[in-house]
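What you see is the complex with one protein chain gone and the rest in place.
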Amino acid sequence: MKSSVIRALIALVVGGALTLAAFLGAFFWAGVPDFGFVRTAQQTDSVRYQGPFVQDVDEARYLRNFVGYEADITADGTLTEGRITEASEDGVTLETDAGDVTIAAADFDSAQVHGSTYGRPDWGQKIFYFHVPVAEISFIVFGFAAFYSIRFIMTRRREYDTKARVSMEVTLLFVMFTMATGILWTRAAWGVWWMWEPRLTTYFIMTLLVIGYFVLRNAVEDEERRALYAAAFGILAFIDAPISFFITRLIPSNHPVIERGGLEPPMLATFIIAQIGMILLGYAIYQLRMGEVLLRDRIEHAKTLLER
Amino acid sequence: MASASMRQFKAMLRKDVVMELRTKEMLMSMGLYSLLTMVVYFVALSQAGAGFDPRDIAAGLLWLAFIFTSMLGLNRSLVHEKDQGCLEALLLSPVDRPVIYFAKVTGNLLFLLIVEALTIPVFAFLFLQGETIDLRTMALIPLVLVAGSIGIAGVGTLLATMSVNTSGKDFVLAMLFIPLIYPLLLGAVMATGAAIVGTPEALGVFWTGMAWVIGYDVIMLLASYGLYEFIVGA
Partner (left out) sequence: MGDEPQTTALEVRELTRAFGVRRALDGVSFELPPYAFLSIFGPNGAGKTTLVKVLTTLLNPTSGNAKVLGLDVVADAVEMRKRIGLISHNPLLYPDLTAEENLRFFSEMYDVPDARGRVAELLEAVELDHRRLDLTRTFSRGMLQRLSIARALLHRPEVIFLDEPYSGLDPHAMDILDGLIAQIRHEHTFVMISHDLDKGLELCSHALILARGRIVMYEPREAIDDAAFRETYRSTVGMGVA
């Protein structure tokens, strides 16, 4: 067997094992990463969260979502600290050191809710361990596709076209994974399947660019022309993607951002294991697909030689 | 050498203009297409309530019309070159490939701007009557139009050069063009919208949008110029 195939199989096994380990780690070891919190009313409805957090609430009725949580409520200019035992449209009842206190909604100014261990663990957030590595890899492979496209334009050697094409196929695969995991998370965290939110929008555009690449390839008859056109479009797409990304940031975003040092050691370890595992998986998929394409080429070549 | 290129550039541009003035094929089809879009807009907005302010979405609607009409025109302009193999004749002549690119871009830009300049008053007449519009900020719109159209013509000419050689020309062009032009579109709509709204704060948004459009133009035009030579000869 060729060494590249052996390497690919090793990567497949190791990458698979690491990904599985990360999967187990994410659910049984690492906690939920503390990333950005939701702000709008619609989103607050679906909040289920475990772990330390502080949430500002500016309307009394939203406190219904935080029954059982510790809260500092400012009403009529005075601060009351305690645990929420009851909350409705009319007001909120707090259990404080000095006994129960009821605050009418009309007096309510603002509240800070502190997360405690009482809430349900939010499994939805755990998709982070897979969604982020997959998204990162999709960018990396996209970069490889662009790199091979440039190499092709410079050398006109068919092998680079093949490499660019296979890289783009892997990009498409990872883009699809990212989209799928992203959409699931969006539903769980924001209560909607889709939102025209900068990251999502940019990613959607990138998906379209990758699909466009294959539409273009399929529409060109001549092999060499197809390779040249595809390479040119691959390069343009790769230049276009970051521009799309940055300009879309001008629209206000809800997408969570991990802050520096925001991950506890078990989380970080799980995340890194997931990342390495998926990089290996990506490499394995690329190599195996490449091997298949090259084999096909050799069969084609053998056929033409036989016809001679 | 430079003067030879300039002469060839002018000859190609003149040829495109003469042909267009004779057939009026691109201008007519693009102009009528943008009129048709207005009808579709009316239908799309017909259920909007009384509180609806057309100025909020005017910029988006305008650029939508520009994008779709421009794809129509771009396709036409390259089909002309392809039809009887004229592009091959151009490539056989001692002309630098970038000269062909810039001549085609300039021609397309010219026709695009004419159609856009005609579309805006029609749009304003149909949708913006009775709305308060600040004419001083509206005067900034031509800036966005020119900057935006340069990007559309620049990227579009390269893509159309490819798509005329594919099966399913129109669809392929749209599939490549719209995602690629997305950043420019966003910037242009932002700037145009700000110019229509016309408040002092909007002016800042206008220049932000303009900066994006110009930045996009510079980057993508350079890339397209660099890639054209490889594409056109393929």
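First chain written, first letter: the chains are A and B, and each begins at residue 1.
We adopt the following convention: contacts are C-beta pairs under 8 Å (C-beta built on N, C-alpha and C of every residue); 3 or more make two chains touch, one makes a residue touch a chain.
On a predicted model such as this, the values are computed, not experimentally measured, just so you know.
Asker: Kindly note down the residues of subunit A that lie in touch with the hidden chain.
Answerer: Within subunit A, the residues that touch the unshown chain are 156, 158-159, 223-224, 227, 297, 300-301, 304, 307-308.
Asker: Against the chain that's been left off, what residues of subunit B make contact? List them.
Answerer: Within subunit B, the residues touching the omitted chain are 4, 7-8, 10-12, 15, 18-19, 22-23, 80, 83-86, 88-96, 233.
Operating definition for what follows: only the chains that are shown with their structure count from here on.
Asker: From the C-alpha centre of subunit A to that of subunit B, how far is it in Å?
Answerer: Computed from C-alpha means, the inter-chain centre distance equals 35 Å.
Asker: Under the stated contact criterion, what part of subunit B meets subunit A in this complex?
Answerer: 155, 158-159, 162-163, 165-168, 171-172, 175-176, 178-180, 182-183, 186-187, 190, 208, 212, 215-216, 219-220, 223-224, 227, 230-231, 234
Asker: In the complex formed with subunit B, which residues of subunit A make contact?
Answerer: Subunit A residues touching subunit B: 153, 205, 208-209, 211-212, 215-216, 219-222, 224-225, 228-229, 231-233, 235-237, 239-240, 243-244, 247-248, 250.
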